[in-house]
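A single protein chain has been omitted; all remaining protein chains appear in their positions.
Moving on, here comes chain A:
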């Protein structure tokens, strides 16, 4: 074990490991990578092509391979007909609130599990890890009864509140802080008379910031795409994007270009975020993998 740790530790100095040791990819490598890339991107590109055509054109053979001139019309129709404007605004609120809550609560709980002493710590941490395995199906019936009782159907808090904490988030922040936060730093702040809250604010948050950013991005993607509970708690009168997309085929059974325009509208914000933060998100997933 000690040997493995040492080797890992050396691996962190990227320059050392990378210096000419990693094999170069040949043309076969590039060919297969390009095929994978096309496989990943083509369905999305085709969504945009279909959204820019008329429904009639989509019912012809061969199918269209390039953009047409109908994009704005279709987007407009999806916007009005499927309530996409409201859906996007709702999803920003829901995903934003869930991200904020998850990052904040995960960071303080992760800090406690990483660096503080309290009773039943190991047991409670095991409980956190165990909850990651519980499928969401196990809570929908009681949650549905609860929101029926509270008359929260169709209200955003019904989908925000159950999402505010995440076991994965707590575990992720704990794993990060165990290594990244030097215990001496906390002790030094204590010696200066800092209360626990001040320690969190002035020591933990600044050091945890990179991991908090990664967790925020992962949580936002997850919350944006959350499907099962929202379609039970919300209706088309006050939908999130995913709920609105579910309603599209029913309302526009024949107009497939409008359905594609809706799918495009609901996906574009995240795709835009990916083109900006893609590198960080990739890094975050890989970082979480090694630690987990």
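Keep this in mind: a residue touches a chain if its C-beta (ideal position, glycine included) is under 8 Å from a C-beta of that chain, and two chains touch if they have at least 3 such contacts; residues count from 1.
To be clear about the criterion, contacts and distances are computed from a predicted model.
The chain absent from the displayed complex carries the UniProt protein name "Sugar ABC transporter permease", chosen from "Sugar ABC transporter permease", "3-isopropylmalate dehydratase large subunit", "Methylamine utilisation protein MauE domain-containing protein" or "3-(3-hydroxy-phenyl)propionate/3-hydroxycinnamic acid hydroxylase". Checked against the hidden chain, the listed residues A:32, A:72, A:89 or A:126 yield one contact partner: A:32. In the complete complex, the residue from A:89, A:126 or A:148 that touches the missing chain is A:148. Residues of chain A in touch with the missing chain: 4, 7-8, 11, 17, 21-25, 29-30, 32-33, 36-37, 39-41, 43-44, 46-47, 50, 58-63, 105-106, 108-109, 111-113, 116-118, 121, 124, 128, 131, 133-145, 148-149, 161-162, 164-165, 167, 170, 190-193, 195-197, 200, 221, 224-225, 227-228, 232, 241-242, 245-246, 248-250, 253, 256, 259-260, 262-264, 266-267, 270-271, 273-275, 278-279, 281-282, 285-287, 289-290, 292.
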